Each structure stands twice: as C-alpha cells, then as structure tokens.
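All protein chains but one are shown in place.
Moving on to chain A:
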Amino acid sequence: MRSSRSTRNRVAVSIFIITAIVAVLVVRLVDIQVVQASDLNAQSYDKLSVPQTIYGPRGDIVDSNGVVLATTVIRYNVTASPKDVADYTPIDPATGGDLPDVTPTEAAAKIAAITGQTPEVVFALLTADKTSSYASIIKGIDLDKYRAIVALDIPWLYYETDPQRIYPNGSVAGNLVGFMGDDANGALVGTGGLEEKENQCLAGSDGLQTYEKGADGVAIPNTTVLDKEPVNGSTVVTTIDSDLQYYSQRVLAQQVTSTGAEWGSAIVTEVATGKILTAAQYPTPDPNNLDATDSNFWGAIAFSSPFEPGSTFKAESAATVVDAGKGTPSTGVIVPQRYKTPGGAVITDDESHDPEPMTLTGIMQVSSNVGISLMSAMLTDQQRYDYMKKFHLGEKTEVDFPGESEGIIRDPTQWDEQTLWNTSFGQGLTTTAAQVASMYQTLGNGGVRMPVTLVEGCRAADGTITEAPSTQGEQVVSATAAQQTVDMMQSVVEGGYAATLLKIPGYNVAAKTGTAEVSNGEGAYGGGYLTSVAGLAPAEAPKYVVSVNLMKPVTITNGSAAAPVFQKIMSQVLQKYRVLPSTVPPADYPTRY
C-alpha cells in the first residue's frame, strides 16, 4: 500500500510539473505567435526585405513625325562615405588577383581624370569631414563616366541615379516645348510651354517593389511583392514638323539679326486642318540652356505677344465686305490719298496719289487705308465686330498655350471715331500671330475656320490617344468670299510693292504685306513698326499658310523686311510637302474701274 501511494504522489507531481511547463510554453507561444506576432514579423521582414524603386519616367514630347523634342535621360550622382575613405585593394578583372593598394590621393586623381575635376578638389571633398558618411563628389555624369568610375572598384563610393530632362533638338521649338522648374513643394514639374500645359499627361510616377534577400543579397524566390505599380508618363504628340521648324527659325533668325528687329515670329499652318506645323521665333530659348536667352523670350511669342496687325488685317476686312454683299473684287470706290471722315477723323494712304477709282482688288494691291475704310464703312460697326468675333479674334485660340493672350477687340460701342475707321486696316485692335495665321487659314479653307491645333493628343504606352483636340470647323464667311479674298491677294504678289520678294517660281501665291505702327505704350504711335507678311499657296487651292511678323526692324521698315522670310519658308513648305506647281494662271481681277 505504501509503495502504491508514493507512486501515485510521484505521478501527481510529475503531472503537475509537466502541466506547469506546458502552461508556460503555451503562454510564451501565444505571446510570440499572437500577441507580439505582428511586431516580430515586421522586425524580421525589415531585416530581410529590400524595397526597390521602380522608375516611372516622365513622358516625351515629340513632333508629328515622332522626332523627340523633350525626353528624360538617366544621369548618375557619385557620393562617398568620407569616414570610410582609406587605402583599398582593387581586384584585377582579368586574373581575379589583387592589384597594388591604392591610396585616397591616387583614387582622387583617378576619379578626377574621369569627371574632369581637379584631383585637389576631389580629394578635398573626400576629406572635408572625416566623421561624415555622406559627401557628394559629382552630380549628373553620363553613363560612360559612371561606368568608368564604377570600374575603379572603389569600396567607399556610392551611386545614385538622377533622371534629367533634355531637349535633343535644342532651340528647335524651344519656345513651344517649354521647360521644367520646381513647384511649391520643390518637386520638379513643367513650368513653361508644353511641359507646363501637358504636365498631367507627361508626368509619370515611380513604383515600389519589395523582395526578401538571402545572405548574399539575392532575392529569395517568390518573395517579390509589387507594392505600387510604376506609371510611365505618356507622350505628347505635337503637330510641329521639327525640320521645317528648324528651317524657319534659321531663316527668321538671319532676317531678324540683319534687319535689327526686336523679335520675329513665323507660323506655318496647314489650311485643311488648322494644325500649326511651325511656330518659329527669334530669339528662341534653348531649353537645355535657358539662361543664354532673355527671359522675355522663354515663352511662345506667337501666342503671348499681341500686336496691332496692320495691313495683313485688310484680308479680314475685304472678306467681310464681300461676304456681306457690299462689294466684289471688281467693284470699288474713288480713293483719295487723304480722307476726312464725317466724324472728323483723318485717314491717309502711305503713298501720295490722286483720287483714283480703285476696285477692292486694287485697294488690296496698293494696301490703301482710305480705300479699305470706305469699303468697310458700308457695314455697320456691329456687323464688323460680329465678323471679328466669328474669326475668334479677341479670345484665346483652342491651343490655350501657357501665357496666351487674347488680344484686344473692343466692343463697337467703345470705338471712338478714329478707332472705328482704323480697325478696318488693323490698327486700334490687337491680335496674336496665331490669330492672324488662323484668319488666313479660314480664308484658305473656303471660309471654314478650323480649331488652332498644336497638340495632337496624349499618347499612352499602348498607343491610345487621349485629349485629342476638336476637329470641328466653323463657317465664318462664304466659300466664295473666302476664295475671292485669296484671289485678290494674288494681286499683291503679282504687282504690289514687295512683289519681287514674294514671288515663288511655278506657284500662284496670295499674300498681304503689313507695316503697322506700334503703340509707344502711352496711347500714341511712334514706337516703330511691326512689319509682316501673311499669305497662302498655292492660291487656286490653298494648302499652307505662312505668317511672318518682325517687330521694329531698323534697316527696312515695311513689309519688305518680312517678305524674304515668307518667300523662303513658303518655298520650303511647298517643296517639302510636294505641292504640285500651279497649272492655272493667277487670278487677274481689275485693280481700277
């Protein structure tokens, strides 16, 4: 009996101890597996996991042929850990054996030879603060230099990638593509031109993935987790033809510099579509090196700088008169050289002449202010204003370019006696170069105004185009009125004062010269002239508009300053786009009756 009781006691004690141990283990188990589980998992994951940024680059801006105007490239920053800077033993890549030790001084010289710095500068950067673990050696080096430095196999150097924006074509369309800058939070965003306007389309966003690494840093299979999908920026497709843009800029630049003008702009528009093929200006910024250009010219003059257009506006007045049935190319008025209006304003023609019976064609040919005023006066002020609004003058074009101006067309009730008359020949109102080009596009396109287009859309990686602009045209004047106006303008090229400068062998060209007085900014004229030519070719079936404006040229102060630029650009356009030479004789309306 005694032995059996002691056995039972032993069993009881054992069971108690085992239960206690199991209980302790269970408590610990629950503590680790349940209570602290998430903390511990996180700790272990932190040790194992490697977060990795997947780079989602900003999209490109391309021209209509796919030529890259703006793109993002990878540059490299080299940094060092100064507290670790010491002798090191490079490994011979050929044999795998050790090479002689390299001292920091020698290393600095090797780095400097690649980066183009002096060895002293590099050495100073390496040793400036021996307690620091970060010192920037050089930023933004290209791939060749980066690989050369990596090949030095220096253990205390570190590398970062640094995406940068470049503009391979430099100042070609530099006024349009714009530039990058910092926003309020210090992030890099487009702050000018299309970079700004299309920032939403272009912007990409970096993604993030995490994997768990093994002892040697290689990813453990099946541990890669995509935390955030990278988004590549989309491509902005413009209507620009970069070759033509280059040619136009070159021709324009030569003429602006040789005539001493303040600036010049040249626009080429496709008549059927309203697409801007070229919007050249001089000076043009090179977005790679903005500081070389006066910041007044960093934007696109064609959109941002309104001016009183002067005589190129007579085309609008003539089309209006014909469309309203108040005249034809062959009918006209007696035109004196100086005319005192019933309200007391005085209009004069530039060249003195006896009172002559000029047709509307003749008025266009000699660019008579008096003649066009008398013809326009057959319409009411409100009618004339309504036509201007139908041409979308006094409002931004559909492009809505950053910094775009609306121009000023005052309500006819606010026109004073002089303005009332002046507006018929393009003074007393302001337009942008883009508006002038659009006006001529309308006349060339049978009176149908197409929306001014600079961007064809935002093209995603899968090729889908979004934000495609409207292609809905508006009939502004009748097809007859439009074509008759174009035909009248042929008389300028056939017999106007700049005829020899405007003619293009083989083609019928319609153009109008302009020499507008520029306001001095104090309510009076006298600040110089804006000389211009706007025209179309081939005149019998217009395909392209070229509009050239030179602000305040010094050596030549009338339309002859802009005429050679018009002639060269239009010749290049006709040649480049394989427009067949004209086979019909130019329109020949009588200039006198």
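Keep in mind that, in the parts below, a residue touches a chain if its C-beta (ideal position, glycine included) is under 8 Å from a C-beta of that chain, and two chains touch if they have at least 3 such contacts; residues count from 1.
To be clear about the criterion, contacts and distances are computed from a predicted model.
When the unshown chain is looked up in UniProt, the name that turns up among "Acetate CoA/acetoacetate CoA-transferase alpha subunit", "Sugar ABC transporter substrate-binding protein", "Cell division protein FtsL" or "Carbon monoxide dehydrogenase small chain" is "Cell division protein FtsL". Within the whole complex, the absent chain has one touching residue among A:G181, A:P357 or A:P581, and that is A:P581.
Note that of A:L152, A:I166 or A:A499, the residue touching the chain absent from this view is A:I166. Within the whole complex, the absent chain has one touching residue among A:L48, A:A109 or A:A148, and that is A:A148. Touching the chain that is not shown, out of A:P505, A:G526 or A:P585: A:P505 (per the contact rule at the top). Here one chain is not drawn; of A:L48, A:V67, A:V102 or A:V518, the residue touching it is A:V67.
Of the residues in chain A, those that touch the hidden partner chain are 67-68, 71, 73-74, 114, 142-145, 147-148, 166-172, 214, 218-222, 242-243, 246-247, 249-250, 253-254, 257, 282, 284, 286, 288-289, 292, 505-506, 568, 571, 574-575, 580-581, 583.
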